[in-house]
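Right, I'll just put the structure down here and ask away after.
Every protein chain but one is kept in place in this view of the complex.
Naming follows writing order (A, B, C, D, E, F, G, H and I), and every chain is counted from residue 1.
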Amino acid sequence: MEFLVFMELTKTIEGGSKKEVVLREQERLRSRQLSEKGVLLRLWRVPGRRANWGIWNANSCDELHDAIVSLPLFHYMTITVHPLASHPNDPIPLYSGAGK
Amino acid sequence: MEFLVFMELTKTIEGGSKKEVVLREQERLRSRQLSEKGVLLRLWRVPGRRANWGIWNANSCDELHDAIVSLPLFHYMTITVHPLASHPNDPIPLYSGAGK
Amino acid sequence: MEFLVFMELTKTIEGGSKKEVVLREQERLRSRQLSEKGVLLRLWRVPGRRANWGIWNANSCDELHDAIVSLPLFHYMTITVHPLASHPNDPIPLYSGAGK
Amino acid sequence: MEFLVFMELTKTIEGGSKKEVVLREQERLRSRQLSEKGVLLRLWRVPGRRANWGIWNANSCDELHDAIVSLPLFHYMTITVHPLASHPNDPIPLYSGAGK
Amino acid sequence: MEFLVFMELTKTIEGGSKKEVVLREQERLRSRQLSEKGVLLRLWRVPGRRANWGIWNANSCDELHDAIVSLPLFHYMTITVHPLASHPNDPIPLYSGAGK
Amino acid sequence: MEFLVFMELTKTIEGGSKKEVVLREQERLRSRQLSEKGVLLRLWRVPGRRANWGIWNANSCDELHDAIVSLPLFHYMTITVHPLASHPNDPIPLYSGAGK
Amino acid sequence: MEFLVFMELTKTIEGGSKKEVVLREQERLRSRQLSEKGVLLRLWRVPGRRANWGIWNANSCDELHDAIVSLPLFHYMTITVHPLASHPNDPIPLYSGAGK
Amino acid sequence: MEFLVFMELTKTIEGGSKKEVVLREQERLRSRQLSEKGVLLRLWRVPGRRANWGIWNANSCDELHDAIVSLPLFHYMTITVHPLASHPNDPIPLYSGAGK
Amino acid sequence: MEFLVFMELTKTIEGGSKKEVVLREQERLRSRQLSEKGVLLRLWRVPGRRANWGIWNANSCDELHDAIVSLPLFHYMTITVHPLASHPNDPIPLYSGAGK
Partner (left out) sequence: MEFLVFMELTKTIEGGSKKEVVLREQERLRSRQLSEKGVLLRLWRVPGRRANWGIWNANSCDELHDAIVSLPLFHYMTITVHPLASHPNDPIPLYSGAGK
């Protein structure tokens, strides 16, 4: 099942920019892992904001929640999950098979 | 350039369900054309609503506007375009190359 | 998977109260079918409004969408689906097993 | 009487994660007590957020308020109570009898 | 139990002012009945609007819903019910005893 | 003249719970005084929140403002005053005479 | 007592522009009467909208409501009344004495 | 040109009440100066809030901005400027001539 | 003085597309006149919507209002005027001098 997820960095990171650099590197690595597992399919920045839109893939909301909570920046972000159903006019799934 | 587009059928279609059936078929055909041109990349339904989220691809906002306005259901929908910038943690572009 | 669904009758039913009585009876029957299939688990009225909150159960958002669209009053309602993940402090699933 | 209650952790817990772990364990125990009393009937996580939806059961709003205020995390949460009336199409009460 | 209820006339009354005059007279009579039953305790106009705030009294949300739905103008109004719990600093109940 | 007033504790009380206990006791006493003067007529809690709805009585908005500002918790609250006009279907004034 | 009132023409005037011209002339005359009574003190247009902000003067919300309801365009407008209290830094009342 | 301006004290004043008393006295003096220049025409409190509505007069938005920024409490307030156009039914300008 | 103006076609044009074509041509001509007078400086479409953002130039809000109201599509649009003050970091005025 695919989900559209909006994430925005809304809370101050105590420890300032140094800590943020560390967290961002951890976030990069964790995102890489989630991509390789086919959980994180696409990720875009919202221009001008510390926010992103992403297409995520999980077998249930529980799985999705666990994946999102595993992000190092989780505690600093406001996140909204938009559930998605398949559309008859959908061109092609993102990754043949993985999209279902 | 990729865009996230939300569309919802909010206006009444005069002519009732018969006309809606005709319009939906035209919408299906038009969506197919836009997919083949690589303009419409993905489309999902919002569960429980006559609305959809889509990933669109165009070289400019002008091109995107023209593509959206060409949809037979355009006049009956409320539409919001979310601009997207690429993200360093983006797993892979939708279509190698087309994503840029 | 369980979903929390809010539904409100926001559009005028052409044909006035006579048609509404017919539609409501069909809605009652369809709700009964969905209950027997274990899709509709609970349903409450919002006091003072023509709206309801419900707990629905489906294996995917596609299944949920199809169930909601099958409601006779679907075209007259504004509907919002809230995705749900299981909570470690959840007392007991609604129906032993069915809740998962 | 049943109520739909939304809770979100919106305030910072002074004392950081150590204190949060303690509070969460107390919250788990208190939730267990409320469940055993038939006050807390169901609890779901909102995927991606430190928030939950719950079905609560109390004889009055006073009773409900006292139960909610007794939660160890009460002071850190933003909470909304949605009143519920019974619906003729409601499949079956959560717990035979307790639901009324 | 007491409830705070907001009501606003938001839908057009087909049949224009003549029908509205008839409905308003029926509304007056029905309000009088509800007052005599101790269900409608207080009612104020929102200055400048076709809306009102009211204090209602019912043993459950079901009772409250039935009372509100019995208003002749029900189908033309948008209504919000605010649940109320008693407050330790509350001067005195509206009607000795009835307030509880 | 009567007013409907919504109050919510939204700002952190420096000095923590000890100071809050002191302030709450002062708030109780001040509320008692305002009740005896016929300024504060009714007060209810919003279940699940540190907020209340109240019916206040004053000869002008200036008088109302002075009464509200005199509350010890004033600086920690977000407050909205809803003006009220009398309604022809109002059952009875709260306190014979005082309501006008 | 002074009030800040926002009014916007939001409902369609059946009978189209001819009827609107008649109503506007009646509105002009009624406004003139209210000005002469010292009820309507100031009136400004919201640039680009069929809306206005006004400073009104009445001894109570009841009086204010009656004045507003007497406007020929009342049934076509959405109106919000903002209560006002006097401010110690207020330069001078609009009309010596009338402002209080 | 006249403007309707809403101001609310939304940010905490470091240095607590002592500093606030000093700032408020400076604000009073500055308001007096702006009144004498015919820039600040009227000022009302929002009952129950640390907020005000004001009618301001300036030859341009630049002039208005400079006047507002000169307020000692500027950095602690959230401010919204509503542009105003003259209305044919406006009784009389505030100050003969100055209103234009 | 410059203003940022948002306009959206939100009301149904009776007479359907034929009338809309006529109105749009009149709108084009009127826009051309306003441009030549230096009132309408820039105009952009909101991609995917029947809406536009524009930079307008007028000596007062009255002048701006009259210009906007002169648009043939005025009665079918929802319009918001954002007042603008000059910024020290503004690269260059649109039209040397005209920008002031």
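One rule holds in what follows: a residue touches a chain if its C-beta (ideal position, glycine included) is under 8 Å from a C-beta of that chain, and two chains touch if they have at least 3 such contacts.
Please read these numbers as outputs of a predicted model, since none were measured by experiment.
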| item | value |
| --- | --- |
| Residue of H:Leu23, H:Leu43 or H:Ile68 touching the missing chain in the full complex | H:Ile68 |
| Residue among B:Met7, B:Leu71 or B:Leu84 touching the omitted chain | B:Leu84 |
| Residue numbers in chain H that touch the chain omitted from display | 3, 5, 61-62, 64-65, 68-69, 79-81 |
| Contacts of chain B with the absent chain, listed as residue ranges | 1, 3, 60-62, 64-65, 81, 83-86 |
| Touch residues of chain A, complete complex, unshown partner | 45-49 |
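By our rule, only the chains that are shown with their structure count from here on.
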| item | value |
| --- | --- |
| Given chain F and chain G, the chains that contact each of them | E, H |
| Path length in steps (a step moves to a chain that is touched) from chain C to chain H | 3 |
| Topological distance between chain F and chain I, in contact steps | 2 |
| Chain pair with more C-beta contacts, B-C versus D-E | D-E |
| Selected pair, out of A-B, G-H or D-E, that shares over half of its residue contact pairs with F-G | D-E |
| Averaged-CA centre spacing for the pair chain F and chain A, given as whole angstrom | 45 |
| Chain A: positions in contact with at least two other chains | 3, 61-62, 64-65, 81, 83-86 |
| Chain pairs in mutual contact under the definition given at the outset | A-B, A-C, A-D, B-C, B-I, C-D, C-E, D-E, D-F, E-F, E-G, F-G, F-H, G-H, G-I, H-I |
